[in-house]
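To start, the structure under review is shown below, and the notes come after it.
All protein chains but one are shown in place.
Let's turn to subunit A:
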Amino acid sequence: MTSTDNTVPEPLGASAHSTGSVQATSATDNVLLDVRDLSVIYESPGAAPVQAVDHVSFSLRRGEFVGLVGESGSGKSTLGFALTRLQKPPARTNGGNIVFDGSDIRELDTEALRRQRQGGFAMVLQSGMNALNPVRTIRNHFMDIFRAHGHVAAADREARAAELVRKVELDPSVLASYPGELSGGMRQRVSIALALSLEPQLMVFDEPTTALDVLVQHAVMDTIQALQQSEGFTAILISHDLGIVLEATQRVLVMHEGRIVEDGSSRDILERPRDEYTRMLLSHYADPRAEVVELPGFPDRQSRAASGRTRAESATSEPTVVTRSVRSADSAIVVDHVSKVYPPPRRGEKPVRALDDVSFTLEPGQSLALVGASGSGKSTLAKLVTGIERPTEGAVRFGDVDVTRLRAKGLRDLRSNVQMVFQDPYAALNPLHTVEYTLSRPIRNMTDLRGDEARARLHELLETVGLTPTETFAQKLPHQLSGGQRQRVVIARALASDPQVLIADEPVSMLDVSLRAGVLALLEDLREKWGVSLLYITHDLLSARLVTDDIMVLHDGRVVERGVTADVLRNPQDDYTVRLLDAVPNPRRLRGDVA
């Protein structure tokens, strides 16, 4: 770090916390935040307590930009909330202390806490963009803060607000807008500017870009990095994505099950990871542009494809005895010059053209990736193919069935052949039904199996998706399963009717990195063993490279590029494809830059 010339103690902090600064640890007055043995516990009535943060110790120097990485449930957000005193019951700090700028923040009373939000610590939340009051303009939001703390003279407030907005690369004209008139990325920038308006010494960013579109994510991260450098505040970036963190920060703390398992410079973590867990996280990153792409449990597709895509060759083990008859798909999905226009969202606006003249054919047994950022129309296409919605123009056919003309009965028949894997495994399972019930319904509705046969089929499905012992899993409710296990149940349900086509709408985007490879491998395996064709919808080019043969890039409802996946990704023609590729976080690219 070079530009830490503003280490002069700011007068604000000193006056506000005159009470608790007896512990004179000021030998290193360079330290802004010192956390010692911090533990946070969740105590919900009627549930066993959960030690979310377990004896965590670290310290931050002024002006440092530190990443805090961990998968869901690792306690990283809990730690962030504890640091900023924003935690709520049932969370409770049950040990350790947090010394911020010389005073223990656990001892601040409510008023002192409120006062130190200015010039102290601030937090930007994942859903921060939704925290703006929809009936007040952005200007009002700034004025509220200035008035509450009175740190900006009334005459300068307007200018200061404009300056702050400009810092996050927005035009000052947004001050007059209402939150609803701004895009998600703009709102997240506004919430960063609001946090900045308090001139904090410490900023905690909790997944600031996760809720944003891939391309916007990148731009917002760039802004955060630039701001951190120009303003010189100390920052903690909490993220589940090691790739993003390594690209942005100088030092990284890796959290796992409530403990910090590794603490080192980004470079060290990238090149010499010491902890097993860090190594595991790192192994799940790869460059989709590379000649050979390999992930744990995922041999390179290219090498398999080279041998003429024969199934026997690609199978790692001897072909296992499959208990059901292997039937490969025999009908293609044909999408023929399809357009979809939605009525205008508000009066006086133009109708939304979600899809514009899209054509493709999904051959039996083929796997096709449909790639694009949000709003590119890829999910609309999935709805048209499955008959949930009807196209404005054009035709969708499955075999010789015209999907666009189907009514209730026909749709049921279609869905025994075309099944869907949903994006969010947490929302796609009814929380009140056991796995057994969930899986038994499609078996009952779409096959002739009854009684013992149906039960045998159910256990076979669970075995196929790797949920063994099947008797145990059949009795579980969704909340007793992990995200990856839930997604396996969703896949098992899709397979229950023995479909010819699987439509997977971002099947791994809600899952932790370490679980993704497993689910992707399962999809790939099913396609090879069962001959199911796969329409894989995603914004994540790395996973597209892993499980698909062909790719189609959608932008604003149009197909901008299509071809063999490996070719397109290694040699992208369209500018939009290049931008999507650049948005894939890849720590190894960083290594290339530094070297």
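By definition in this document, contacts are C-beta pairs under 8 Å (C-beta built on N, C-alpha and C of every residue); 3 or more make two chains touch, one makes a residue touch a chain; residues count from 1.
The definition used in the following text is that contacts and distances are computed from a predicted model.
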Task: Among "SRPBCC domain-containing protein", "NADH-quinone oxidoreductase subunit N", "ABC transporter permease" or "Succinate dehydrogenase subunit D", the UniProt name of the subunit that does not appear here - done: "ABC transporter permease"
Task: Sole residue of A:H151, A:R397, A:R412 or A:K529 that reaches the chain not shown, by the stated touch rule - done: A:R412
Open item on the list: One chain is left out of this view; which of A:S44, A:S230, A:T468 or A:N571 touches it in the full complex?
Closed with: A:S44
Task: Sole residue of A:A159, A:A226, A:V292 or A:A427 that reaches the chain not shown, by the stated touch rule - done: A:A427
- [ ] By the contact definition given up top, give the residues of subunit A that touch the hidden chain.
- [x] 42, 44-48, 50, 52, 72-73, 77-78, 81, 86-93, 106, 117, 122-128, 130-132, 145, 191, 194-195, 198, 386, 388, 411-412, 415-416, 419-420, 422-424, 427-434, 438, 441-442, 445-446, 472, 475-477, 479-481, 490, 493-494, 496-497
